[in-house]
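What you see is the complex with one protein chain gone and the rest in place.
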Amino acid sequence: MLLKRQIPLMIVIGVGLLTLFGNFINNESIRDFVDNDATQWFDIIASFAIFLGALNMLKLQLIKIIKKQKNWQYSILAVAGFAFAIFAGFFYRGANFITIADIQDGQLAIVSGIIAEELNETNPYDIKTKIMGSQDEYEIDKLFMTEGNAKLLMEKLTPFVGVINLKSKPWGAHVQTKGSLFYWMFINMITPLGATMFALLAFFVASASYRAFRIRNFEATLLLVAGIILMLGRVPIGNLIPWWVVSIMVMFGIGAIAAPFIKERKILLGIVGGGIIIFIISGTIMGWNQTPPALLSIPIIQDWIFAFPAMAGSRALMIGIALGIVATSFRIIIGLDKSVLGG
Amino acid sequence: MITAEIMGAWLVVLLTLCIFSFLYKDNPFYKAAEHLYVGVSAGYVAVISFWQQVQPNLFGRLWPSRVEVDDGSILKSIWYAIYEIFNFISTGFGVLDRSIFPEGGIKGYDEIRMIYLIPFILGIFMLLRLVPKLGWLARWAIAYIVGMAAGLRFYGFLNSDILIQIKASAIDFTSDWGTIVNALILFIGTLTGLIYFFYSTEHKGVVGRLSRIGIYFLMIKFGASFGFAVMGRISLLIGRFNDLKDYSSSEYNYATPIILVFIIICLAIWSFMDGEKKNESTV
Partner (left out) sequence: METIKKIFILLGSLDRRIIFLIVGLSVLIPLIQPEWVNFPIRPTPESQIVFDEINKLNAGDKILLSFEYGPSTKPEIHPMAIAILKHLYAKNIQVYGFALWPDGNFMSTEAFSEVSDDYDKKYGVDYVNLGYKPGGEAVIKGIASDIRTLYPVDLQGTSINDIPMMKDVVNIEDFDFVFSLSAGFPGSKEWVQYACDPKNIPLSTGCTSIQVTDIMPYVENDQIRGILAGMPGAAEYESLVEAELQKMEIAGKPGEASGMMAAQSIAHVVIVLFIIFGNISYFITRKKNRKG
């Protein structure tokens, strides 16, 4: 009990209080520990939590394969994908590059030409300048995933250079260097899969808007109108919506608000129709075709809705959420909330 | 000639269209791509976390470059002998080249910080969650994370999300009437929105009417959020279609149309066979 509950609880309280009061204590060692080491420990333990997640995923997929549960065949792909990522991260570096030095007299132009052809550059002169400007050795600005590909270029250059070496980017730097297998995996597997997963949502948002977004009450109407104005006002097409379309929309809006109070449909229709006609006639007389008033411009209306009513709602939500978080954090720090420790 | 770039392009198109095939219905192409994504992204995040954090900041502090710290003491020699043991294990008992533990220590820091054994041990405890009998040890590591997050968030949210936001809601009555009206709208909207979230009292009478006004402001906010959500999703869709459009050129051997036709044919066959299986099972 002591080891399983009391000690973790003491850690939560101790670390929580130290982190919180670290903002106010003026002692250098404590400040240094809280601002630097404590945060570093957090980062390191967070990394191990990531490893735990990955290993847990692997364990679940392997259990699915071994016990031949439903769709176990797909789990082989999950395990294979994981293994490939680990292979690219820890066992196969790639990111090979070539360095040259001691170029023989009169051969600089030839060497520059070969390198320019490899790099798909039209002007070898830039490369010649860079080679001449380099002090000890010149690193060719191309990374090769396999040593075999690099050696093809090395064979072309060897007759003209004194010293030619094949090197690799250091372990660690290889995970974000172009030309490494890991980078190839990121660009050609993770990027399309992740991006497309998110892009799928565009279709479902459209489908949901069409099938489920209904004006059942005043609140839903407000939500809908705000959403539509924002969608049209934020994109360039909003500038092109003419003032008379907006005035028609405004009259319909007035009609919708007045509808519960006016029982006679003909009177309501008369007000809305008459309003539209008056708007269009007066706008034409006042030259709104050339200079429409700001109030009848969707982007301007959108700016105002966004800056004030929507902002007020956002602020209320932000303060409300923050109060909840502060209260929960306080409960955790003083040891009242033990649910985070699994009990 | 098939280069790594062209192979990569075909893989990108295949995986993209596999995910998009879900729009027809859940099918083997989508399931395969989904599982692949799960596996590869788990491995990817683990590798990045290791090389960007654990190796330089944990191992780099426990075993910095020996040139910087070696004073010939026996304790340091024993300590770096442990380093060599880890290296021996990580290279498959000497089979592979050195990677995680380079020769002579890890460059970066210039002193050994033994206090970093604490996060190292807590990290190991975190991993022990996978062992049923020792899983409780992970609570110590989680306790550190939770305590620290609570301490960080308490101050951060109190300052930036409460105090400064309340301060910003104040109205400057010396400005022009347009600004005052807008500021009043902001103030009333914020206050009534917060009243709506106050559940300790029943929403009746004045409180009921004020919370009703609060809901209206919140609905406008949600409408704006909906508009932005649509905008964001459409932007991502445009990005994918743009890539598919680029890969449909002769430079990439017409990857997009070929793979699209292939997937449509396969889905048609699968759909037909799936339909027949369902008919048989109902019979």
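For reference, chains read A and B in written order, and residue numbers begin at 1 within each chain.
Definition applied: a residue touches a chain if its C-beta (ideal position, glycine included) is under 8 Å from a C-beta of that chain, and two chains touch if they have at least 3 such contacts.
Quantities reported herein were computed from a predicted structural model and do not represent experimental measurements.
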Among the options A:140, A:231, A:272 or A:333, which residue touches the chain absent from this view?
A:231
Residue among A:198, A:218 or A:244 touching the omitted chain:
A:198
Check each of B:82, B:164 or B:181 against the chain that is not shown and name the one that touches it.
B:164
Looking at the whole complex, which of B:24, B:80 or B:136 touches the chain that is not displayed?
B:24
Which chain A residues would touch the chain omitted from the figure, given the whole complex?
23, 35-36, 39-40, 42-43, 46-47, 50, 169-170, 172-173, 175-178, 183, 186-187, 190-192, 194-195, 197-198, 202-203, 205-207, 209-211, 213-215, 224, 227-228, 231-232, 234-237, 239-240, 299, 303, 306-307, 310-311, 314-315, 317-318
Can you name the residues of chain B that touch the chain not displayed here?
23-24, 44-45, 48-49, 52-53, 56-57, 60, 107-109, 148-149, 152-153, 156-157, 159-161, 164-165, 167-168, 186, 221, 224-225, 228-232, 234-242, 245
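Just so it is clear, only the chains that are shown with their structure count from here on.
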Just curious, how far off is chain B from chain A if you go by their C-alpha centres, in Å?
9
With touch defined as at the start, can you tell me which chain B residues reach chain A in the complex?
4, 8-9, 11-13, 15-16, 19-20, 22-23, 31-58, 96, 99-100, 102, 115-116, 118-120, 122-124, 126-127, 129-130, 136, 138-155, 157-158, 161-162, 165-166, 168-169, 182, 185-194, 196-197, 214-224, 226-231, 233-234, 236-237, 239-240, 243
